[in-house]
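See below for the structure under consideration.
With one protein chain held back, the other chains of the complex are shown just where they sit.
Then we have chain A:
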Amino acid sequence: MLPLSLLNAAQNKPMLVELKNGETFNGHLVNCDNFMNITLREVYQTNPDGDRFWKLKECYIRGSTIKYLRIPDTLLDAVKEEQTRAREAGRSARGAHVSGVGARVVPQVGEVLRNDLAVDHHVVVPTEDVAEEEVHNGTILFFSCRRRSLARCRLRSI
């Protein structure tokens, strides 16, 4: 599972963020982006020595300054379950289609797919709009992590 998809699923959950300089921020995640820039609310900030504290209503942390994030353990199982549920829902929706030609394959954001052309060539669907457009005869346009380019391949979920 992708670190960013775990973070996206952690919205509204409490977490601890340690920055590269050793400062820690305890708060609830409001939002995050692809650079791991995050906004937190109800934040308790601590300096690196652990002897000064601040309470902030809201804060924005640039992703490049983050060393690590500590997230509630329960989140991992919750997200994995949600991913399998979404995959099952996608599969059953696909099976419900009448004709085989142009069977619509809609991968989930962040889902890892296998390219029919090369077995170990993992590709990741980066955004929803890329996933939903250009679906034709079981092929799809997506971003290939290996080739670092847009590619058109047949899809099969792992």
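What to note about this one:
One rule holds in what follows: a contact is a pair of C-beta atoms (placed from the backbone, for glycine too) under 8 Å apart; a residue touches a chain by one contact, two chains touch by 3 or more; residues count from 1.
Here, contacts and distances are computed from a predicted model.
Between the names "Proteasome 20S subunit alpha 8", "Coiled-coil and C2 domain containing 2A", "LSM-domain-containing protein" or "Replication protein A subunit", the one given in UniProt for the chain missing from this structure view is "LSM-domain-containing protein". The chain omitted from view is touched by exactly one of A:30, A:59 or A:76, namely A:76. Contact with the omitted chain, checked across A:20, A:55 or A:91, is made by A:20. Mapped onto chain A, the interface with the missing chain covers residues 1-7, 20, 36, 63-64, 66-73, 75-76, 120, 122, 145-146.
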